[in-house]
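Working notes, structure below.
Missing here is one protein chain; the remaining ones are kept as they sit in the complex.
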Amino acid sequence: MKRKIAVVVTARPSYARIKTALSAMDDHPEIELQLVVAASALLDRYGSASTVIEKDGFRIASRVFMLLEGETPQTSAITTGLGLLEMATVFENLKPDIVVTIADRFETMATATAAAFMNLPLVHIQGGEVTGSIDEKVRHAVTKLADLHFVATEKARERIIRMGEEPSRVFITGCPSIDIAAEVARHPERTFDPFTSGVGAKQDLSGPYLIVLQHPVTTEYALARDQAIETLYAVRSLGLPVLWFWPNSDAGSDGTSKAIRWFRENDNTDKFHFFKNFPPEAFLQILNRCSCVIGNSSVAIRECAFLGIPAVNIGNRQDGRERGCNAIDTPGERESIVFAVKKQIAHGRFPSDPLYGKGEAGSRIASLLASVPLSIEKRLTY
Amino acid sequence: MKRKIAVVVTARPSYARIKTALSAMDDHPEIELQLVVAASALLDRYGSASTVIEKDGFRIASRVFMLLEGETPQTSAITTGLGLLEMATVFENLKPDIVVTIADRFETMATATAAAFMNLPLVHIQGGEVTGSIDEKVRHAVTKLADLHFVATEKARERIIRMGEEPSRVFITGCPSIDIAAEVARHPERTFDPFTSGVGAKQDLSGPYLIVLQHPVTTEYALARDQAIETLYAVRSLGLPVLWFWPNSDAGSDGTSKAIRWFRENDNTDKFHFFKNFPPEAFLQILNRCSCVIGNSSVAIRECAFLGIPAVNIGNRQDGRERGCNAIDTPGERESIVFAVKKQIAHGRFPSDPLYGKGEAGSRIASLLASVPLSIEKRLTY
Amino acid sequence: MKRKIAVVVTARPSYARIKTALSAMDDHPEIELQLVVAASALLDRYGSASTVIEKDGFRIASRVFMLLEGETPQTSAITTGLGLLEMATVFENLKPDIVVTIADRFETMATATAAAFMNLPLVHIQGGEVTGSIDEKVRHAVTKLADLHFVATEKARERIIRMGEEPSRVFITGCPSIDIAAEVARHPERTFDPFTSGVGAKQDLSGPYLIVLQHPVTTEYALARDQAIETLYAVRSLGLPVLWFWPNSDAGSDGTSKAIRWFRENDNTDKFHFFKNFPPEAFLQILNRCSCVIGNSSVAIRECAFLGIPAVNIGNRQDGRERGCNAIDTPGERESIVFAVKKQIAHGRFPSDPLYGKGEAGSRIASLLASVPLSIEKRLTY
Partner (left out) sequence: MKRKIAVVVTARPSYARIKTALSAMDDHPEIELQLVVAASALLDRYGSASTVIEKDGFRIASRVFMLLEGETPQTSAITTGLGLLEMATVFENLKPDIVVTIADRFETMATATAAAFMNLPLVHIQGGEVTGSIDEKVRHAVTKLADLHFVATEKARERIIRMGEEPSRVFITGCPSIDIAAEVARHPERTFDPFTSGVGAKQDLSGPYLIVLQHPVTTEYALARDQAIETLYAVRSLGLPVLWFWPNSDAGSDGTSKAIRWFRENDNTDKFHFFKNFPPEAFLQILNRCSCVIGNSSVAIRECAFLGIPAVNIGNRQDGRERGCNAIDTPGERESIVFAVKKQIAHGRFPSDPLYGKGEAGSRIASLLASVPLSIEKRLTY
């Protein structure tokens, strides 16, 4: 009997963090993959990850519409409540042997709580890391609801064990996003024309260019607009082409969007192109050629460490996350940002750092899911 | 400015675990108490805690109907999802400075998640303990969502700190239920006639009698009926009067109820009286005079340790919970139960054990809530 | 291509009102039946219609847990809201060509609204009747959301047309419950021992006996307890064996249940047996031999008109419903009830009245569903 593995993808970036594992599950003779796509991953406004997922050949077993409009802390809670009750019905229909939840976005609490309450063994991918924002609370709460932990780093494993989880249930698999980065690094010649989507003028990517990935910080969500404005002014002043990616759906993302729209209406954005989404490989190919990645995305810390791309991390969203030497931190004022980016461009490429994985996470995860002993009983180890 | 403290009570037993703290908050000049009563605490079928609460003089600021019929793991998840989205609206209206959540029932995930997502400082009462069932996952997940921890025992504090919480945010307050037990112990002459409610014949309580408090174990919820049947046969065979309390609303409680109904229809229950609920003091007065308390309730471990009442703990629901010398463990077969109860009756009363508090928890909690520094930012300490 | 017909059953009595049509659909070569069982039809407390349905050989395509505990007007609204959002997901998965909703219980608003909003042709069974309570509003609102109307009587058809529906979309099919009554009438020798379920003493059914079917009236829901008490005293005073059926889940049903429990604890119920549910045929076999049916159920007006059983209809719940000569009306005071029942017993059996159908409703409905032209566009005819 194949194991039925329900994997819940709730956002565009989560897909990149699981894609190679999904492929390995699809190929595994003892696994039946049940892919559940939910929340912003279904919506065009957030880059319609579901379309990319189907184009990549995966069958979607269930779709869960749950994202409430409004993007305030209150709507985050309502969204998660709605997701929790819908997910209960989805799991009742799919009857999976294992549920897999990815990382630490707020709405993953719906997946984790539904699975735990329904006595389904829960696997948490990428627990044990440390950052700021609501993600920090969500990530460790999911650890406490989960039965098995597939982590990216040695330090993450150590933290989860210190939190009282059984060592025999914590596995270092690396992060599947590094698998894609490794493939991109192996084929630097592969390229991709990004300007078939997004808005703004076509940019010249044969020379140096910048990439911005900036998300609102939910615990300071009222500031999202100002934070984005500072970054917009900073990167414009550098005079290089800028590829800017729209934020995920979070409390505050409306503020970021407003800042971008305001800037587009009121300032010169000839050197900017704004994007919603790419397939993960294409995204990393573009990233792999840029001079510096700027913002507060974990991509700058993870994939870029492996690829050796200079990164400027703004503000406290990634505070506490382990990092390689490719990233430097800066507060959110435009002068500080400009200073840091110039420094990174001057430095140029860094050596590859396998901190978050060596490129075999997908197959390792699939093998574990097919064979790991399952239990829903657990207790603090101390 | 008074601090607005929203306390969410979702079940009859949770009320006993917070009552003296509510009184102390009501009396505190710097606290405005916002009492939210939800889930089974509103329902007659589960002893209508809300009626007791109002009779005790507390004003209910908001009522949240959220309990779905069915009592399966799936309906637990739907109930919690519904509660989460309703609680978001309640908190938006009340705008509390602090949210207080009690212990580890499944639906407390709704309170904790709503508070964390809405950037409201969350105080968790009675974290850091260890037991079986879904409660274990819920309790530690709430710890990870909470900003402040008011625990009952030294060991609980140590565990929470080991889980990575800041020591300065973990306070030993004792459990408010012990405050009531202390008051009952101070006045052994106070008494109460239980037979004005419940069903079954009036029993003679001037001699020895037994009390049963048995809940379904959610991770084995299909067995609830059989587990209850074993206990029913065991206590009937002892020939003493039995005061039996109906279970809370949990996955499996329908099975327990069915067992009781079946037994009532098919067997001799002349010596049984079945109850739904008492005010906490009355309940402890009755408990304080019984020969042995039987089942798997934490009352047998906590309040009864303080009162020195012999207790027989059945099955794995309380596994891992710290206990005094008053409690012995037994598997769920009727012969084992009978053996253990006889042994405890033969032993008789134990000395008082202040493991879960000395009787000052309520005022200590109120003082802390009025003055403790508040923050919603936290990070693993390692 | 077979037409996919989603039929939503939300309560025990609705199943009797559709059963023969379900059989005819299952047998029809051009129909794929998608049976959705929801709300109280899933719950043991309300007679677990889903178990009967499966025992009858139907496959359940989807189960929707939606019934909130509490049974107040507020929980009716929450239940229906929850049902609406769950039903949307169910219909998205089943992708039916037609949705069928039955009669006028409050939660059928969830089915009807979900179907209408999702552009699915909606068939309403048993519209056009007139009664009291919230059912009256629900029934006609569903008519306005429905695209096709399968009614029981000529007068119902006329009313729906007067409400502005296209005459070509209104079909007199009769009520499927009469199909079962006709089968029972054809085989008066078939019998059934009811005393394998329910609570109370076994009664002698070889002589005269009474049946009570009493529901709370939602627009007077606070009175439910008193109304039931009057009926309990009335029927007890008649000295005949009484078979009493527990009410459906409605605002107020908790009051009715409480009355019954109170009466059982406090009064002599030697002559009573209390039931939750029977399969529809068995129920009508028992009904077919009783001396008088008492209460406010539509069964007394419909099936009993066909079977010619004397009926006493209490209060205003059935006001306005067309009736045959078998039923007389009475207010809810015990003296009036006693007087009316005595009069009906004295009269004895009435001739069969085919007002609500002749016994061919099931096959007529299936034929129509397989062939009727479908459209979701409609407009008032005036």
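Every chain is named by a letter (A, B and C) in the order it is written, and numbering of its residues begins at 1.
Note that in this section contacts are C-beta pairs under 8 Å (C-beta built on N, C-alpha and C of every residue); 3 or more make two chains touch, one makes a residue touch a chain.
Nothing here was measured: the structure is a model prediction, and the numbers come from that model.
K.L.:
For the chain left off this view, which of C:219, C:336, C:352 or C:367 is in contact with it?
P.N.:
In the complete complex, the chain left out is touched by residue C:219.
K.L.:
Can you list, in ascending order, the chain B residues touching the missing chain?
P.N.:
62-65, 82, 85-86, 89, 92-93
K.L.:
Of the residues in chain A, which ones touch the absent chain?
P.N.:
40, 42-45, 65-70, 72, 74-75, 78, 82, 199, 249, 254, 258, 261, 265
K.L.:
What does the interface between chain C and the hidden chain look like in terms of residue numbers?
P.N.:
For chain C, the residues touching the absent chain are 73-74, 76-78, 80-89, 91-92, 106, 109-110, 113-114, 116-119, 130, 132, 134, 136-138, 140-145, 159, 162-164, 218-219, 221, 251, 319-320, 376-380, 382.
By definition in this document, only the chains that are shown with their structure count from here on.
K.L.:
Can you grab the rotation angle between chain A and chain C? Superpose on CA, round to the nearest 5°.
P.N.:
Value: 180 degrees, nearest 5.
K.L.:
When chain A meets its copy chain B, do both sides use mostly the same residue numbers (more than half shared) or mostly different ones?
P.N.:
Same, since over half the interface numbering is common to both chains.
K.L.:
Need the CA-centroid distance for the pair chain A / chain B, whole Å please.
P.N.:
39
K.L.:
Chain A to chain C: how many Å between their CA centres?
P.N.:
Between these chains, centre-to-centre, one finds 52 Å.
K.L.:
Can you list the chain C residues in contact with two or more other chains?
P.N.:
65, 82
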